[in-house]
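The complex is shown incomplete by one protein chain, all other protein chains being positioned as in the whole.
Which chain is which? They are A and B, in the order written, and residues in each are numbered from 1.
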Amino acid sequence: MDAGILGYGLYLPYYRIKISEIALIWGKNPGDIERSLGISEKTVASFDEDAVTMAYQASLMALARADISANSIEAVMVGSESHPYAVNPTSTILGEFLGVKNAYLATDLEFACKAGTTAMISLSGLISGRMISTALAVGSDCAQAKPHDILEYTASSGAAAFILGRKEKSIAEILAVTSYSSDTPDFWRRDGVRFPTHGGRFTGEPAYFSHVESCGKMLLEKSGFKPADFRFCVLHMPNGKFPREAAKRLGFTKEQYRTSMIVEEIGNPYTASSLIGLAAVLDKAKSGDLIFLVSYGSGAGSDGLILRVTAKINKKSRESSFQQQKSGKKYISYTDYLKFRGKI
Amino acid sequence: MISPVKIWRNQKKIREVLNQSGKIISFTRVFMPPAGFENQAPYAVVLVKLASGRNYIAQLVDFEEKHLKIGQKVITVLRRTRSPSEEGIIPYGVKFKPL
């Protein structure tokens, strides 16, 4: 493999809703919900935001941090399960606003919450194969959930963008990649239907855990690393409980996954979940650190990546992207939440 | 339905004003919106002098009360502007956010 991350950025909407606010509306005990899900609040996109606008803001940050101009991008891939159009690419709307010139490969990806990591893997392949030298991978979602459904507490909005290039220029090089796929109907949305449907407890062991654990084990075997070799572990975070349990089963400690657990404060922004976790980790990483990342997308599959942070990370701006994005925030009521998400 | 050709022609102009900083020179809160903007009301509209020298009018979003004042530093961000019809192309444009 000859690919790595040149720069990264993320975007979080300004608005938040507390889990307790939602629980009280439905007559539930807020403490019970917060404890069982391991989340206290989630991000809410405004009525004028969508996967395109958030992808744009995250990509701006990534370009600035990578210190490259948009016209050196040769491929753009955006993963989302809330692309604004069923037919019309998010990736070229994004490319146009960023100022990427026309000689680039663009495509949109969908694979529930793992489309962003799949974009990363695909582009790394193109870069390693010397088809292109620089690319943009984005995971961006404005997640929707049916009122009163358990997903209402966790489905949130956000975006993360990664500029990828040759490993010699990168702040983190990709050492190993695996992927584990199956046909497992744990969570889906039919075309034209507004809200997704899920299989309740079926989304646990047979879906999330089976794929994350299998992919994670494959990644360790293939790479020859042991859990203790890694400074950071980043897993897809559908809630605050699942990733902790999966990390433990794979042999990781709380110290290793603590930094990536962004779900507690922002909820689950679907394709941006593990990618924002990765951004939060890169904010704190030092040269030589190993990062273990396994995403999960319902339907189902997991992508695994191992990254090693390079000396170049010290040269770049050290201002924490995650801290900066999550600091400006405003809490809204459940009715405002419904207004913003167009449910009323 | 808004003409997709018009949207396409205008989107080329949007890039010129994206990610630009400026200062508010006047502001107002709109409580009675025109047709098509009902679900957004109330919202703030500001006239801004961009660093490039030109003035630009757009909504102010993601702000606290204290930001709605003459002289406030702002930056442009990409947002949906007009409400798209059910089948039409989605118009994107520029709004302001406090710096």
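Annotations
One rule holds for everything that comes next: contacts are C-beta pairs under 8 Å (C-beta built on N, C-alpha and C of every residue); 3 or more make two chains touch, one makes a residue touch a chain.
By our rule, contacts and distances are computed from a predicted model.
A chain of the complex is left out here; the name its UniProt entry carries, from "Acetyl-CoA acetyltransferase", "NADH-quinone oxidoreductase subunit F", "Thioredoxin" or "Phosphate transport system permease protein", is "Acetyl-CoA acetyltransferase".
The chain not shown here is in contact, across the full complex, with B. In the full complex, chain B touches the omitted chain through residues 10, 25-38, 40, 43, 45, 47, 54-59, 70, 81-82, 91, 93.
In this text, only the chains that are shown with their structure count from here on.
The centroid of the Cα atoms in chain A and the matching centroid in chain B are 28 Å apart. Listed in rising order, the residues of chain A touching chain B in the complex are 14-15, 46-50, 52-53, 56-57, 60, 84-85, 88, 93, 96-97, 99, 328, 330, 339, 342. Chain B contributes residues 11, 14-15, 18-19, 39-40, 61-62, 64, 77-81, 89-90, 92, 95 to its touches with chain A in the complex.
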